[in-house]
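Complex shown without one protein chain; remaining protein chains in place.
Our next item is chain A:
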């Protein structure tokens, strides 16, 4: 009996070992796979796939990232937002600021050998606003800028009437709706990239769904890619007009979504950079390879003055001022985010644009307009309560449930409750999409929200709160603010000094009204190999520029 039992156990163990042996077949091949020393290879991770490479349809950060590196528009953004030559070598602006004439280089080629011409820009821009294309960024980036863009998109005039034409193969003439001083920086954006009509039309529905269905004219070509790939490469483009400036031979990418796994791969030396989520920052902030990259994304509280047709307590300016001053932002960014993010005491981010003629950062010129001050906040609060004739106020705090968001929302709400006696706050964290829905419906009291710029001009932020603007959604209206911004886009558009004065004034009004409560300006924390040099972090468009990067 005993013997039998053991023979059974033996049989079971045999079964187990067979299975174990079967799965032990793999051998470790990962080491020594690196490339030759002479070859410049950068190994990076991407947090998601590239959903499309169609510049007219692109909407997400990764699409714009890889479009930016594999294609080239009229201009390219360099270090500190400096505009560098692209396909255009120079341009002239007419006296009224409405007609821009670009001279294109004649040595730029598509990866199939075709020359890049002015016709490629005309085709691409028309395609971006053509309603049949169904582009989201086309009407957004071109509407109100290029003549007739909005009308074409609505189908009111034929697409041929869009204000762009090729005077000859290498001269592009653009007519604008209003003088647009930041048009140069707009032309670096993905939606403005040229397209080779013959190639795009030959690909039909398949265009830009894989490497084979794409043409490139940028510093790199995108290789081994399909829209569902998890790995791909950027390879130095031998046909690029400025190939001598490109040092890297290759950049490899693999999709890794889990930040911990990313950091582990970095520790094992398999990748050269890894992003850090806030829970990882504490562990790695003393690491030699730890760096932070300041961004131009600003986060703030939207204070809704009208909800469901009725005025909220936030319609009272003293209540809003109290809220704007009641949050200790320094402590929030240092203790909770701890990734280099800084407290925002205004709307326009630091190091984003300079005030022309003064060589002074916009933020510095404008000063601290919304600072934390517990005592002042309390005074405004009591004044506000008195005006409303109440002793307490309950507000709903709407946030989304993204990474960091929950903890940070808790913190902000708690600061408000502590510093403003009689304030009750209910936090409502919902998925991002739902927050946008509630925002559109203006169905919230306080909302934690943020904005990233689309071009290098304060207008990209300030335009958010013009009366009934598509992003206002909080019942804010100040005719003086509206007037200043309208002037900035029309009468003052050709006078940069006055224009910036108007925008500085507008920001002041916005925060005197305490229309919003700025909280912080974001930084990204990451681990970056000391061998890697000269990766430029852009404020708009593609997040990173690798054209001039090298390994040493």
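As a working rule, contacts are C-beta pairs under 8 Å (C-beta built on N, C-alpha and C of every residue); 3 or more make two chains touch, one makes a residue touch a chain; residues count from 1.
Keep in mind that, in the parts below, contacts and distances are computed from a predicted model.
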Report summary line: The chain not rendered here carries, per UniProt and among "Phenylacetate-CoA oxygenase subunit PaaC", "Electron transfer flavoprotein alpha subunit", "Oligopeptide transport system permease protein OppB" or "Xanthine dehydrogenase small subunit", the name "Oligopeptide transport system permease protein OppB"
Report summary line: Of A:140, A:182 or A:199, the residue that touches the missing chain is A:140
**Report entry** Contacting the left-out chain in the complete assembly, out of A:99, A:227 or A:491
**Finding:** A:227
Requested in this report: May I ask which residue of A:256, A:301, A:412 or A:485 touches the chain that does not appear here?
Outcome: A:256
Query raised in the report: Of the residues A:40, A:239, A:270 or A:505, which one touches the chain left out of the display?
Result: A:270
Query raised in the report: So that we can see where the missing chain sits, which residues of chain A does it touch?
Result: 1, 4-5, 7-9, 11-13, 15-16, 19, 23, 25-30, 48-49, 51-52, 54, 57, 59-60, 131-137, 139-140, 143, 153-154, 205-209, 226-228, 230-231, 254-258, 260-261, 264-265, 267-268, 270, 430-434, 436-437, 439-440, 454, 470-471
